[in-house]
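All protein chains but one are shown in place.
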Amino acid sequence: MSAHHIIPMKTLISTTVALVVLTIVTVAVFYLPIPAPFDVVVAILLASFKATLVGMFFMGLYYDEKFNTVVLIFSFLFFLVFVGITLLDTMFRDTGISVW
Amino acid sequence: MSASSTTNGKTLKVRYFDIEENPTEHYLNAETGLKSWLFTVDHKRIGLMYLASIALFFFVGGVLALVLRTELFTPAENLMTAETYNRIFTIHGAVMVFLFIIPSIPAALGNFLLPMMLGAKDVAFPRLNLASFWIYSIGALFTLASLAVNPIDTGWTFYTPYSVQTGSAVILMTLGVFIMGFSSILTGMNFIVTIHKMRAPGMTWGRMPLFLWAMYATSIIQVLATPVLAITLALLIMERTLGIGIFDPALGGDPVLYQHFFWFYSHPAVYIMIVPAFGVISELIATFSRKTIFGYWAIAMSSLAIAFIGSLVWGHHMFVSGQSELSTVVFSFLTFFVGIPTGIKIFNWLATMHKGSIDMKTPMLYACIFLFLFTIGGVTGIMLGAISVNVQLHDTYYVVAHFHYVMMGGTVMAFLGGLHYWWPKMTGKMYNEFWGKISAVIIFIGFNLTFLPQFIMGSQGMPRRYYSYIEQFQTMHQLSTIGSYILGVGFVIIAVYLAHSMFRGQKAPSNPWGARTLDWMTSSPPAHHNFNYQPVLNNGAYDFHKPIADFTLGIAEDDHGHEHKGEPVKQQEQNA
Partner (left out) sequence: MAEAHSVDNPRLLHHFRNADQQFSSSKLGMWLFLFTEIMFFGGLFVAYIIYRAWNPELFTMAATQLDTMLGAVNTVVLIGSSLTIALAIRAAQTDKQKMIVNYLLLTIFLASVFLVIKYFEYTHKFDMGIFPGAYYTFDGIDHPKANVFFSIYYMMTGLHGLHVIIGIGLMIWLVIRAKIGDYSSQWYTPVEMCGLYWHIVDIIWIFLFPLMYLIE
């Protein structure tokens, strides 16, 4: 059954190499003069990419039942809901809204 | 016979099984001694232990409620000071929410029923299930310890900054709730995995009893939202010990952020309370109307819809907290959407009853009471979701009446209905139908007398959480107090006749109500491993037009070597 997939050695090694390289890139990008919001965006994108690699190959989601991936993605979306809606409050405390 | 099953491609040999009436061996006497209960991994026994615990805490919370109502009989200081009053309403709320209502239907009825309804021998992780009961007990001990040390006076919501300043035992109390949260998470995880992986052959998603759909939606909320409560309380504890300043304005923090964190869990938590009740009501109404449930998929999916939409509306508790106007508008808008799936359920239940042959047994009486009371609770919730109304009614008795109509009128009534419905299955004894109906009526009257006046008082401006009031409200308060005593009498009657039935009650048949779900296709009380055969499903859970015998199919070979008195009714091959 696919749940017992043995992950090839080559995949494990290349995933690790990719992760280390991406870590170096992350640090390198930090020293580049990227304007304010985009430096965070780039850093988060790189981190997400690294997390995806870990999830797919180390945690075996790539070979696993798809429902487990659904669970993971869902938890991430749920977190976004928490942040997103809370920001609707905290970022607009003093703005108020004009009456339509 | 049409054939379908989860085991793809294999042919299952099935046959009919006879269900033993009045078995001499069952889960209650399979093992004896205190240890056989405390360390059992049998989901049925764990369910009963939860049942006993929540009954105890319901009693504790109930007595506290009567004490509060007695204090409110007159505006004077009858029994206690304002400070004591604050402590008692806090404990009443926290006990009722965290120790009683959240574990009530999921952990007690859910544990008992879920594997049986699926045709499984147990939940996926029986030891984890036992651990979850013990974690609940340890958490309960912490909350009780907090009562011994210095009873907390913050209200069940533990709002900062007061919860950081008060001298009462906030840490012990919140630690208790924190620990109980893990129990809730583990139960939810266990149920999701069980529903996904342990369904009997032929138990497709579309054949699951609606109670299981409700439990599935509930479990998702439990797993999603409870960790946020955990981190919230952990931060609150850190706030008190280290002064981390995230929620405490004196240290640069933001108390409204605490409210976001708290309600991000606690609004979904009200759906942890009510969605299982919806599940119970679906079973009751279908069985006692003798009709295929109307709108099976609508009811099933609306449970999930409620779980999802319910996760987006927490800010309707914070309209006057100082959150931004923008978010207030968005939260109000989203709140109205919760009414849609809820309404869908109500209409489908009514449609099921329409032209059904209704048998008004006690459980069905509770289901009708539920429909009546919950609708009032739900509609007043929608009213509170309207910003302008809310600004007027926030923190008044109107809100108190709203949530008692949904929690007591909704969840507790459904729980009582379910308790009576499954009592024969759990204990093997019938309760007394006459007293059952009498007490249901008493509870209905007592409940309305207690809480209807609170809507009126609230709309006239009576604020909540005060031990005294201006004279104008005295009549209403006295009506309410008298109602609460009547309510108390109703519960005492239930306790007496249920206890009596355990010892003197008539023996229950295996399927006293003629239901079609798998939990009734085993003896009352059930065997140690639920069934003496591996059930196989060929029909929907509400196919009342088919004979009951059609629902007792099982795998022919997998007989566990037990002897059966019943001859195979008919041998047949099923292409699975």
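In order of appearance the chains are A and B, and numbering begins at 1 in each one.
We take it that a contact is a pair of C-beta atoms (placed from the backbone, for glycine too) under 8 Å apart; a residue touches a chain by one contact, two chains touch by 3 or more.
As the structure is a computational prediction, the values presented were derived from the model and not from experiment.
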item: Of B:114, B:246, B:430 or B:494, the residue in touch with the unshown chain; value: B:246
item: Residue of B:69, B:121 or B:267 touching the missing chain in the full complex; value: B:121
item: Interface with the unshown chain - residue positions in chain A; value: 1, 3-4, 6-7, 9, 12-13, 15-16, 19-20, 23, 26-27, 30, 36, 39, 43-44, 46-47, 50-51, 54-55, 58-59, 64-65, 67-68, 71-72, 74-76, 78-79, 82-83, 86-87, 90-91
item: Interface with the undisplayed chain - residues on chain B; value: 41, 120-122, 124-128, 185, 188-190, 192-193, 196-198, 223-228, 230-232, 235, 238-239, 242-246, 251-254, 257, 261, 529
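The rule is short, and it goes like this: only the chains that are shown with their structure count from here on.
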item: CA centroid of chain A to CA centroid of chain B, Å; value: 36
item: Contacting residues of chain A [partner chain B, same complex]; value: 67, 75, 78, 81-82, 85-86, 88-93, 95-97
item: Chain A-touching residues of chain B, taken from the complex the two chains share; value: 196, 224, 228, 254, 256-257, 260, 264, 311-312, 315, 322-327, 329-331
